[in-house]
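A single protein chain has been omitted; all remaining protein chains appear in their positions.
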Amino acid sequence: MDLDFTPGEDAFRAEARGWLAAHVPATPLPSLETAEGFAAHREWERTLSGSRWSVVSWPEEYGGRGASILRWLVFEEEYYAANAPGRVSQNGISLLAPTLFEHGTDGQRARVLPAMASGETIWAQAWSEPEAGSDLASLRSTATRTDGGWLLTGQKTWSSRAAFADRAFGLFRSDPEADRPHRGLTYLMFALNAPGVTVRPIGRLDGKPAFAELFLDGVFVPNEDVIGAPGQGWRVAMSTAGNERGLTLRSPGRFLAAADRLTTLWRERADPSDTALRDRVADAVIGARAYRLFTFGNASRFAEGGDIGAESSLNKVFWSELDIRLHETALDLLGPDGELCDGDGSGDSGWSEGYVFSLAGPIYAGTNEIQRDIIAERLLGLPKGRR
Amino acid sequence: MDLDFTPGEDAFRAEARGWLAAHVPATPLPSLETAEGFAAHREWERTLSGSRWSVVSWPEEYGGRGASILRWLVFEEEYYAANAPGRVSQNGISLLAPTLFEHGTDGQRARVLPAMASGETIWAQAWSEPEAGSDLASLRSTATRTDGGWLLTGQKTWSSRAAFADRAFGLFRSDPEADRPHRGLTYLMFALNAPGVTVRPIGRLDGKPAFAELFLDGVFVPNEDVIGAPGQGWRVAMSTAGNERGLTLRSPGRFLAAADRLTTLWRERADPSDTALRDRVADAVIGARAYRLFTFGNASRFAEGGDIGAESSLNKVFWSELDIRLHETALDLLGPDGELCDGDGSGDSGWSEGYVFSLAGPIYAGTNEIQRDIIAERLLGLPKGRR
Amino acid sequence: MRFLLDAEQTEFTRTLDRLLTAADTPAAVRAWSAGDHGPGRALWERLAATGVFALAVSEEYEGLGPLPVELAAAFVELGRHAVPGPLAETVAVSVLLQRLGDRGPAKEWLPRIASGRAMVTLALSGPYALDADAADAVFHVVDDDLVLADGHGPVRTSLDPARRLARPTGGESVAHGPAVREAADWAAFATAAQALGVGLALAERTVAYAKQRTQFGTAIGAFQAVKHQLADAVIGLEFGRPLLYGAAVALAAGAPDASRNIAAAKVACGESAYAAARTALQLHGAIGYTAEYDLSLWIGKATALRTAWGTPSECRARVLSA
Partner (left out) sequence: MRFLLDAEQTEFTRTLDRLLTAADTPAAVRAWSAGDHGPGRALWERLAATGVFALAVSEEYEGLGPLPVELAAAFVELGRHAVPGPLAETVAVSVLLQRLGDRGPAKEWLPRIASGRAMVTLALSGPYALDADAADAVFHVVDDDLVLADGHGPVRTSLDPARRLARPTGGESVAHGPAVREAADWAAFATAAQALGVGLALAERTVAYAKQRTQFGTAIGAFQAVKHQLADAVIGLEFGRPLLYGAAVALAAGAPDASRNIAAAKVACGESAYAAARTALQLHGAIGYTAEYDLSLWIGKATALRTAWGTPSECRARVLSA
């Protein structure tokens, strides 16, 4: 049992740190939930990919460095420690790409991945529908066969990044006659500027259009943009959900950097004898450290071919609640400035935007209620059934 | 809206305070969970009743003062502020007596209540069974008709006070053929020294025999000791459960006194700049005050003929969780002495016995899980069914 | 003792509820957040006609007060309907003007405040005055002086978009005297009431949503995890409520422990409203996270009111103060 990095890993860290120090914008980019900020973040993706830092864990042929999960974790630590911009390509990289690696064709990978790596194509996810939040089996939007492809019709919502993104991916009901509701779904990719797509941005709590509704009216998708077999979309989508994704949805680097910034804020602002605040800051530091080490354990198990199944549910509940508590503590440390929104002028602390972002954590990617059910049923073996 | 006491109520308070100051033992009685302590507490009940302080809210004919709920609350505040002994008659007074007032016969009341008021008869409750904790509808112990009465057979458990008490009351299945499981139950009283009763004391967490198992083997109960109609026991037991009992199970006086003692402990022991502890002490003070005022509101509503139904579930969750937090704070304030048991020698703080006692709060009298279900379903109208 | 609202007080809250329901308050909130104060001012005038702003003003200055119980009941409704504007600040200014030595400014401003003709705000314990850009007068307190500001700095937005914060600048002292603590107490008291109302609205709306929203083939309100979160939210609020009215009774009686009672109410109402907001957000899921869905009007307000006019930490310290 050790926490040692190899000389190669240390060199990789040093290279990442050096590059980031030289390239991270001195002033924060505008919020990526604005048109201007989105463009700036896309440009940043191009800069990253120019030095092969945008998708370090991918094979080189698609723009990556073939880095191990451990190196990816190292990169993420350096990335957030450098206070580098949020990743506008996150949806594509963490949700679509793993699916393409596992279920896509060579042609799809060649067509999609390099453009994703460079920021040329920014992807939105299109999972949810108004009547199907966490319950994807009840999706209603349809994919109907047509000449050479499919026609998509229906409505998607909470499509993150869709206000400004280029393309989207999601599940559509292709066989309404299937014997069980989560069968008969097909996984498709489509362009957001295709005929028949209407994008209506939706403001999140602070008003910024962090997601959108998509209205689809006979949107044509060629067969080559179906991932996996038609009707197998549920299996395709789920197969990558619990595994590597459990490790990569939110890297420990984010929380380590946030806990460091919180500690700095506390040292600057707080009365050190105010133990109530001190304890909350300490808990953030402890939580970030625990998450880092937990992830190293999972990465070690994964590297040996172990499976990260229901344990990704432990992960999800832990980081999402840690994130909220950490940001609540920051707002309390800011005193009367704690309620001020970021992005409306000088003096942005960065904390309030982070706070609003954190509030979504327990909701998306499977609510924490569902994660706790999964922990209880799959990890602890408690009986299913009555909720 | 006011919080004013009448001159009569003020005089009542002054009388109670004066009497308690003159009579409360200078040194705490031994734990009532021991034979010696039980006897001492029984003697204290006799002292109380000698001056008509044991059951102030009862009619005078049964040993009370016909006091209003408000006067009862005043008495309880004075009682606990005076650090007076725990009430060994609590089971009888708060559980059996309200049932007798509502469903008993004049003969039963005359026979049972004065002896309860004087401490001559101490009552244990006999609700639970090994396979029926919160789920009373699944009781299995039986009452079978016999000449002039009933024969009780079966096993009861978690019978509080039964290690040393005189008599017990509980529900028994008298009609195994009833169409629904909570029908066919009968409410009976029986002597713990009757032939066929075996009492096996059970130690609680700290080893003290706070309750017992009762093994019943053809225990004869005369018809006169059935309360209400045979087969109606469930209705008889439940009809008083949510109403006055919701107000009187744990009076605010207990928590006000405990919060005061906690504040004193904090002022003596804590570094005032230790805001983490300060906040927890403040929350105990706030909680006790909230519970007092909430109870005054309920008492006002009750005095006007209003119903205290599912609101007693709000009550139960609130005081039981307040009680634990308050005692946890006290143990933390005691530092290395916090883990010491009371009752094994000099230097008892009183806090650790109170802590152990508090831990039972969320479990007994309907677990807090059940109370939350009741709040959600009856108070908020959420759909029943899936748990 | 009768620790319940009387029939008249209950009817007063019903009147406010009806008025604010009929007035499409959410639209006024959204306009206010966008810097258009017209609908909000119109709402304030209608509220003034019911006497809401006269409750902290004595008859000497054409008010009805001080009537802290009625004030609490009214401010709960204002919170329940997410009414925008410098509500607690109006109370604080009213108290300050009455308690400070100089009767001139009191006679100038109080009748207009009570009648709703003037909207006022102030900065007292913190740097910002709420809605300075909407107010007819912006005060700040410098030591024991009440200063009528001659302007304010740039307007910043809050996590509650209907709260717009700016620093008062300059101006001259209009009155002097040590009434700051008392004014801050009244503002904390009004804020506690408003927070309780915000929490109640969040709980009510979430209960209604849980009854109609289905997932996995059943109303989500049938899930025990949902039930228990809502039960906990309601427990918190229902034990905040008596603390609020207990503080009102203490204020009405001029009790020496009124300030401690207010602090207790502020902690309990503020924290339980914030907990209700977290629960509301969690149980609504993504739609609750959406600015265009009305729930967001209360979520941000619960966050802001938790710390406005006394953070939980400050209030807890006060509860234990001698």
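Order of writing sets the chain letters: A, B and C. Residues in each chain are counted from 1.
Please note the rule applied: a contact is a pair of C-beta atoms (placed from the backbone, for glycine too) under 8 Å apart; a residue touches a chain by one contact, two chains touch by 3 or more.
Predicted model only: the values in this text are computed from it and were never measured.
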| item | value |
| --- | --- |
| Partner chains on view for the chain not depicted | A, B, C |
| Candidate in contact with the missing chain, chosen from B:24, B:303 or B:363 | B:363 |
| Sole residue of B:68, B:90, B:128 or B:186 that reaches the chain not shown, by the stated touch rule | B:128 |
| Which of A:16, A:32, A:48 or A:70 contacts the chain that the document leaves out | A:70 |
| Hidden-chain contact residue, picked from the options A:44, A:127 or A:291 | A:291 |
| Positions on chain C where the hidden chain makes contact | 223-225, 228 |
| Positions on chain B contacted by the hidden chain, ascending | 128, 131-135, 138, 157-158, 202-207, 211, 274, 276-277, 331-332, 335-336, 338-341, 344-345, 352, 355-356, 359-360, 362-364, 367-369, 372, 387 |
| Missing-chain contacts mapped onto chain A | 1-5, 9, 70, 263, 266, 275, 278-279, 281-283, 285-287, 289-291, 293-294, 296-297, 299-301, 304, 311, 314, 317-318, 369, 371-373, 375-377, 379-387 |
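Everything below uses one rule, namely that only the chains that are shown with their structure count from here on.
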| item | value |
| --- | --- |
| Pair of chains joined by the greatest number of C-beta pairs in contact | B-C |
| Most distant chain from chain B, judged by the mean position of its C-alpha atoms | A |
| Chain centroid nearest the full-protein CA centroid | C |
| Averaged-CA centre spacing for the pair chain C and chain B, given as whole angstrom | 40 |
| Per-residue overlap in chain B, given as positions that touch at least 2 other chains | 275, 278-279, 386-387 |
| Touching two or more other chains - residue numbers and ranges from chain C | 218, 222-224, 226, 313 |
